[in-house]
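For this view, one protein chain was removed and the others were kept in their places.
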Amino acid sequence: MKTLRYRYILDRLFLSFLVINTIIVILPLLIMSSYVIVNGISALNLDLFTQELGSPTRAMQGQPTGLVHTMAGTLVVDIMALLFAIPVGLGTGILLSEYPDHILNPVLRIMNDTLNGMPAVLKGLLAFVLIVKPMGTFSGISGSAALAIVMLPIIARSTESALSIIPWSIREAGLALGLPRWRVVLSAIVPAARTGLITGFLIAFSRAAGEAAPLLFTSFGNNYLPKHWTGMFFGPVDTLPQRLYSLAISPYEHWHRMGWAAAIVLFGFVVISFVIAHLASGNNLQKKGNSR
Amino acid sequence: MKINTINYELLKKPISLIYRKPGDRIFLSMAVFLGISIVLLTIVMAFVLYGESKEAITRFGVLGFPLKAVWDPAINLEFGALTFIAGTLFTSIGALVLSFVPAVAIAIFTAEYAPRWLSVIVDNLVNLIAAVPSVVVGIWGIFVFTPWMRDCVYMPFFSWSTDNFPALVPLLGNPIGFGMSTATIILALMVLPYTAALTRDAIRLVPREQREASWALGATHREVILMAVLPYSRSGILAGVILSFGRAIGETMAVAMLIGNKNTLPFTLFGPGATMPSVIINEFREAVGNIHYSSLMAVGLALFAISLIVNLLAAWISRKFAFAGGQMV
Partner (left out) sequence: MNCTESIKANVTSIKNNSFTIIDKDGPPLPHLRMKTENLTVKYGSTTGVRDVSITFQEKQVTALIGPSGCGKTTFLRALNRMHDLTRGTEISGKVLLDGKNIYDHKVDPVTIRRRVGMVFQKPTPFPTMSIFDNVVAGLKLVGIRNRSFLLEVCEKALIQSALFNEVKDRLKDPGASLSGGQQQRLCIARALAVNPEVLLMDEPTSSLDPQSTNRIEELIQELKNDVTIVIVTHNMQQAARVSDQTAFFYVGNLIETGKTRDIFTNPKNKQTEEYITGRFG
């Protein structure tokens, strides 16, 4: 028979086991972020934000090179992707939460989660076949489309949970006034849920902004700024994650340094939008999502 | 009195059709249209991948392609995906095995033991690991983690086994640093937050009565967790593990940067290997000729099929749970 004391010792051992594991998980994150921050900050300079990359020789000869075209491209591609994804995700979220009895919903929910779980690289292949092949050229638009597919299911799901937090009685009150359903949703429910909605957009954005795989064969990459602004949409465009990959696997020492700089910019970009999203929601999105 | 003089003519006018039933019809059909487009995307993805890989499938066979370990884009133009399927399964399962215990431990710690403030911090740090872009993990892996593993783990172990266990050497492979074990460890680090978040969700869904019943029996905290919490949430945890597995097989960039890219079996523990996403990333841009392109698409189709099965399986197991939170990490 186990004594009480023995059981309490087991309890303590169990807790220390949990704590040790927690530390084991957190530690690599701290080590990695400190490397990224230290190496990244030491590699940052003004040229990075004002110059184009150019060919590898440019860096070797000590001429100023930078990633201004990459940052511009990232902003264009990511924001355009968000603009593609928001209407579809919002519409789907509205269908899921405002018409809970709709026959499409069970299928839609499963398909949405499935799409969310699909590897991003496949979303890139899809955009390649559907857009790059017919257009005959790699393009910013195809990159945005691929990233939009990454964002879509996240936005749809978060919209659903953000809207379903709003009490059903508000909808009934609107309808009882003789308002059509769409008006109630757009003017009363969506504004009331706006914090949750924006949080969802930001989470989707931060997730997609870090993806390189779908961009490698859609927006492809480019060492220079496009000659004309339309090149941002209809020609190959550079983006941070994909450029970071190319720099890191390149054989040039200078480009490795620049890779660290790209890493801290990307890291900062993604982490800041992530932190804003979680601060905005007061970190309670998950609980609300589960409490239904 | 002023009240009674309001001219209600404006109200008598019938309101525009768009503010009545037809407007609602249009709104609902738009929402349905957008919803269907999400369903269609998944279906179209299957068709597109199949269409593009048709050439490879007809040439190498429906079973011949995934079961053959040849990848020769240079001379014979012969392709089979077994190498990459094996690589994906080895790294993903390895990553799950490595990350499972710490993930569940951290979930139990934050959901059961940690005070509120600490669990908020730990939860957010774990979520933050999930938010770090794959390529950023990759560059750290290339320049810091891999050299360190080579010098401090692989080389010493390798030289120790050449002296004491020569039989082990062929299994270990070439300790260049880039390889299966490095990729697996990094992958474990990357899927861990998903497993942890989903496990935490599952644990938080355990009803209070379940716990209280065990507490009332005089159980210690550890016994409550083992008796009531874990058994109750096991299908949720299982679904979480399966979803994390889905994540792991699709994880592309960090693996492609660290696995060393070797397109032939057999793989060794430390030696280089390849996975389905990594071969697509590495070769797609330089695919020579239609059959190479088509074979890469066929690898994509295989990845799609595995991923679909994994996701549907997870959906089926977790159908009684609302997983919105964990899915969104």
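Labels A and B are assigned to the chains in the order they are written; within every chain, residues are numbered from 1.
The criterion applied here is as follows: a contact is a pair of C-beta atoms (placed from the backbone, for glycine too) under 8 Å apart; a residue touches a chain by one contact, two chains touch by 3 or more.
These numbers come from a predicted model, not from an experiment.
Note on the chain not shown: across the whole complex it touches A, B. From the options A:73, A:180, A:235 or A:259, the residue with contact to the chain not on display is A:180.
In the full complex, chain B makes contact with the omitted chain through residues 3, 6-8, 10-11, 14-16, 19-21, 24.
Taking the complete complex into account, residues 101, 166-167, 169-180, 183, 187-188, 191-192, 194 of chain A touch the chain not shown.
The rule we apply is simple: only the chains that are shown with their structure count from here on.
Between the Cα centres of chain A and chain B there is a gap of 15 Å.
Note for the complex: chain B touches chain A at residues 18-21, 23-24, 26-28, 30-39, 41-42, 44-45, 48-49, 51-52, 101-103, 105-106, 108-110, 113, 120, 122-129, 131-140, 142-144, 189, 192, 196-197, 201, 204-205, 220-223, 225, 243, 246-247, 249-253, 257, 277, 280-281, 284-285, 297, 300, 303-304, 307-308, 310-312, 314-315, 321-328. Across the complex, chain A meets chain B through its residues 7-8, 10-11, 14-15, 17-19, 21-22, 24-26, 28-29, 32-33, 35-36, 39, 87-88, 90-92, 94-96, 98-99, 102, 104, 107-108, 110-123, 125-126, 129-130, 149, 152-154, 156-158, 160-161, 179-183, 185, 200, 203, 206-207, 209-213, 216-217, 220, 241, 244-245, 248-249, 256, 259-260, 263, 266-267, 270-271, 274, 278, 283, 285-287, 289-290, 292.
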